[in-house]
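Every protein chain except one is present and positioned as in the full complex.
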Amino acid sequence: MATIYIDGNPYQVKDGDNLLSACLSLGFNLTYFCWHPALHSVGACRQCAIVRYRDENDTRGRIVMACMEQVADQARISLEAPEAKQFRAQNIESLMINHPHDCPVCDEGGECHLQDMTVMSGHNYRRYRFKKRTHLNQYLGPFLHHEMNRCIQCYRCVRFYNDYAEGKDFGVFAAHDDVYFGRFEPGVLENEFSGNLVEVCPTGVFTDKTLRKHYTRKWDLTNAPSICQQCGLGCNIIASERYGSLRRILSRYNGDVNGYFICDRGRFGYEYVNSERRIPHALKQEPAGNWQGLKKEIAIREIRDRIRAARKVIGIGSPRASLESNFLLRELVGADQFYAGIPEQEAKLIKEVLHILRHSGVRTPSLKETESYDAIFVLGEDVTNTAPMLALSLRQAAKNQPKEKARALKIADWNDAAIREVIQGQKGPLFIAAPSATRLDDAALATLQAHPDEIAKTGFAVAHQLDASAQGAELSASTEDFARRVAEALLAAKKPLVVAGTSLYSQAIIHAAANVAMALKKAGKDVGLFYTVPEVNSMGLMMMTDQYLEQAFHQVSSGEADMAIVVENDLYRRMPAHIVDAFFQKAKTVVVLDAIAHRTGERAHFVLPAGTFAEASGTVVNNEGRAQRFFQVYQPRNDIQSSWKWLQALAADDQLAVANLDEVISRLIACYPELEGIREAAPDARFRVGTQKIPREPHRYSGRTAMLAHIQVSEPKPPEDPDSPLSFTMEGYVGTPPAPLTPFFWSPGWNSVQAINKFQIEVGGPLHGGNPGKRLIEAAQQASMPYFTDVPPAVQQQADSWSIWPAYHIFGSDELSALSAPLQERMPASYLALSPADAKALQLQPGNSVEVNFHGQAIRFPIIIKPDLPGGYALVPKGWEATAGWIFPVQSTLKPVQA
Amino acid sequence: MDTPTQRILTDEMIAEIREMYKHFPVKRAACIEGLKLIQKHHKWVSDQAVRELAEVLEMSPDEIDSVATFYNLIFRKPVGRHVILICDSVSCWIMGYAEIADYLKKKLGIQFGETTADGRFTLIPICCLGTCDRAPAMFIDEDLHRDLTVEQIDAILERYP
Partner (left out) sequence: MEQPLTQHIPKDGGWLHLKDYEKVGGYQGLRKALKMTPKEVINLVKDAGLRGRGGAGFSTGLKWSLVPSPDQVPGPRYLVANGDEMEPGTFKDRLLLEGNPHQLIEGMIIGAYAIQAEFSYIFLRWGYQNAEKAILQAIQEAYEAGYLGKNILGSGFSHELSMHTSVGRYMCGEETALINALEGKRANPRAKPPFPVVSGFFGKPTVVNNIETLSNVPHILDKGVSWYKSLSKCEDGGTKLYGVSGKVKRPGLWELPLGTSFREILEEYAGGMRDGYQFKGALPGGGSTDFITAEHLDVAMDYNSVAKVGSRMGTGTIIVLDDRTCVVGMVLNLEHFFAQESCGWCTPCREGLPWTERLLQAIEEGQGRMEDLKIFDDLTRYMAPGHTFCALAPGAMEPLQSALKYFRADFERHIHEHRCPWK
C-alpha cells in the first residue's frame, strides 16, 4: 500500500497501480476514454488529465495523464486544479468537434460514456463552427451496427478486438482526423467476442443490432441479474425486457467468472425467448394430431388425474433446467423414478468429472482464474466452440510467460502498449490437442490434430513423462515429440493448467487430463484442472441423480412405467429417433414442460408452457461447481411460468404447492446436503435494504401508466415476486445492492456500463460483498484416487467403416440459441468433413454428398475437405438437425451419392 | 467471366518479399516493404494486391490495409502514368508554390488528388521534400524539379508523355 495525497488529503492505495485506476477505486469521478479496466492504459485519449506535483513544495505541478502514471508513495496530485479541469473540458470540446450530437436518435443515448464524461467534464458550449468530418458506415454482420461518425477515436475497439480477443478482420485505417475503425471491406465480423464492442465502445459506434430491432432506452428496460444458459460456463449476464419481450443481454461483471465480457452466443442468442415457437398456453393432443388449448387449471387437473391413474410415473429431467425444476420433478415422481434426461455416455462422463474434482486433489479454478496460469495443455476441446469464454481467458493466459520479459524491464502491468511491444506476438506455452484445428490454435505454441483416442494417449504419455508411476502410452514419433514438449513446458511453469471436457464423449481424455494434473501436483506445481461440460446445469443435474435416459426408456419399454413427465428436454436431441419413437409408442401419457415447440413436444399428450431463464428464477451449477442464481426478468402475460412452478401445481403436496423459491431450495438441500451451498448463491426473498426491495426498473423508467393505456387506463398493480427481493417496479432501493441481486449498473453521473467501477471494491476487483456464486466442490489437499490406467488401444481403422466425431460450433451447436435469427445467419450449412487424402480415396470433392447410415437411416451430408484433419475419421456438426440424437462416435460407411 | 482473376504478385515478387522478411524477426515486419514492391510494379495497391500480400505475410487484409492507409505514399487508388507530387510546405509556400499549383491544376484540368482524363498525370500535394533552399519544388515520378517558375512548367510536363 502507498499513501498518496489527492487535493491535499491522504489516501491509501494499492502499489503498482496507475493513478487513474487508483482514483476510480477511491470513488473519485475522473473522466477517461481509452483506459479500460481490462484493457488497461495506453494514454491516447488524454481525458484523464490531472496535476501532479513534484513534492509538497511544488505549488505549480504539471499536467499528466493519470492512467499513465504509476502510484508512488507520497505522490501528490490534484483532480480539482483549475488547469486540470480546464484541460479535461477542452479535451471533450475537441472530441465533440466531429461528434454528430445525435444523442436523441442514437442507440447509446442514456447509457453513453461520452455523454457521462461530457457532463462530468463541465464542457457545454460549442465554439467550433466549421464542417464536421463524416464517414461511411459498414455492414458488419447480424450482430453489430456501425455508425462511424460517432467515433471519438479512443482506440478501445481495436484494442479489444485485435489485441485482447486477437481478431484479425478488423482494424484502424488511415491517419490524422481521418482514422477509421472497421473492416477492410464490409462483411461479417468473425470474432466470437465481437459483441463486447457494444460495451467497450464509449459511444454509439458499435451498437447491438438485435436491440435495434426492438429498441428501448436503458432507463425503460426491466432488468434482472441472470446467468447465461448457452453453455456450461455460466457467465453472468443482465437480461432486459420491455413490453413482454426480451430486448437484450449485457455482460454482468463477475470477477470470478466472466469478468467484463461475454461471448456472442450469450449476447445475441437470446431471441429464442421471443420466438414464434414459444408455447404460450397449455396444450393437449388427443387423439394424435388433434391439438387443443387448455386453461391452466384444467390442464393441471387433467394431468393430476392421469398421474393418479398411472401405474408408474417417471420424470425425465434436463441439464438445461434449473436445480429447482429438476428437484421438483423428482419430488413429484419420487427419487427412484427421476432420471437425468441425458444418455448414459454423457451422464457417466459428467459423473467422472465430478468424481475427479472431488478426489484428484487438484483444484479447479474459476473461469476468470484460468487467466492466471502460465502454461496450458488443452486436451480434445475446441474451447472457442464448446466453452467460448474460456478461449478468451486462455488467450490472456498464454501471454503470461512472454509478459515476464516486460516485468523484467520494469514495465508496469497496466502499461498495455509497452507490454505488447515487448511481447511482440510471442506465444506462451499453450498446447492444444484436438481432432481438428481449433479457433484458438493461432495463440498456441504447438498443436496436435489427432483421433480422440490418440489425444487421450498423448495425455497419458505426458502424465507418464511427468511421473513415471503414471501409466504411459505408445505414441507415433511426431506425437511423441509433441508430448515431450508439453511435459517440459508444464514442468517449467509455475502454474500449469490442464483443460479437457466432455465434448468428445471420451472418458479416456478426461482420465488422461486428470493424470496429467495429478502428476503435476505430485511434482509440486500449483496446478489447475478445468473441465468443460455441455450445458448450463449439466453439473447440477448429475449432482442430483445417477439415473440416465436409457434407464428411463427401459422403464417404459419394459412396461413398468406408463407415464412420463419430461422437463425442458427435447429427447430427439439426446437419443436416436427410433429409440425415442419407441418410447412414445409405449408410453400412455407423456407430459412435456418446455418453452419451445420441438419434436418431443409434438409427440406429447400434454404440453405445458415453461418459462425460459427470462421468465423464471432458479439455480444452476456451472462446470466449476459454482452454484449461481438467475432471476426472472418479467412476468409474461400468458400461462408461461417456470417449470418448477408447474411441477408444484402438479404435486399433490399442499405445503409444497405454496412454497416459494427459498422453501424449494430448503427442501432440496434437505435431500442433497452436498448442495447446501446453493442457498448462498444469492440473498433470499426476505432480503431488504432497510425495508426496501430492489427494483428491476431504473428510477427513470417511463411510460408505466401509458404502456397499457390502450387496454386499460388505470395502472394495473405490478406483479408480486415471492421468489426474490427484486420488485417488478421502479420503486425501491437505489444504490448498490448485493452483487447477486444487481439488476443493472447505474450510479449518479455514470449511466453507461462503466458505472461498474462503482460496484467493485476496487477497479477490476471483486464486487461489493464478494463476487456472486458459491463453489460447491473444493478439492481435497491430497489425492484420494490412483492414476487412471484406461489407456485406449491403438486406433484401428476398419475398411469401409468410418468413425464420425462431433465438431462444435459456437453458433449452432447449442440448442436454444440456435433458434435465434441472428445466430442462424452465422451457422454453417450441415457438412461432413474429411481430410484431403480420405476425400481423395473416396473420390469425393467439395460439394459432393455422402450418405451416412445411422441406425438404418440414410442421412445425407455435403462434403467439405479440411486440410487440418489427419485422416481416418470424419467430423459432422454437433447439434444440427441432421445429427440430432447421435451418440458419438458413429460408425458408418460413407456412400457417395450422385448429384 | 470464368477466367481466373489475374494474380498481382508474381512468383518473383513473392520470392523478393520472402527475401525481405528474412531480415526481420517476424514476417509481418516486411509489410511496408511488400507494399512498396507492389507499388513499384503496379503504381498503386489494389484491394486484390492487399489480399495477396496478406496471404504471403500470413496477415489479414485488414492488418495490411491498416498499415497501407496510414502512409500517404502508398496509393490505394489508381494513379496516372505520371505522378506529380508538389511540395506544399512552408518554404515552398513562401517561394510561390501556390502559383505553380494553380497553374498545374488549370493546365491539367484537375484538382489535387485527381488524374487527368487521359490517365497521364495525377496531381498530389506533398509535404516538405527537403529541398527548401531550392523552393518551390516538385517531383514527377522519380525526378525532382526545383527552383520552379510557372514559365518552366509546360516544358517540364512535355518530358512526360
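Quick notes on this structure:
The letters A and B name the chains in turn, as written, and every chain counts its residues from 1.
The definition used in the following text is that a residue touches a chain if its C-beta (ideal position, glycine included) is under 8 Å from a C-beta of that chain, and two chains touch if they have at least 3 such contacts.
Quick caveat, the model's predicted, so the values are computed rather than measured.
Put simply, the hidden chain is in touch with A, B once you look at the whole complex.
Among A:K168, A:K351 or A:K405, only A:K405 touches the chain that is left out of the view. Residues 42-47, 49, 62-64, 68, 87, 90-91, 94-95, 97-98, 127-128, 130, 152-153, 155, 172, 174-179, 405-406, 408-411, 415, 417-418, 421-424 are the ones on chain A that touch the missing chain.
On the side of chain B, touch with the chain left out of the figure occurs at residues 23-26, 28-33, 35-36, 66-67, 70-74, 85, 88-91, 93-95, 126-135, 139, 142, 144.
Convention: only the chains that are shown with their structure count from here on.
Remark: chain A and chain B have CA centroids separated by 48 Å (rounded to whole angstrom). Chain contact summary for the complex, chain A toward chain B: residues 168-175, 180, 183-185, 424-425.
Put simply, chain B touches chain A in their complex at residues 25-26, 28, 47, 50, 59-63, 65-66, 69-70, 72.
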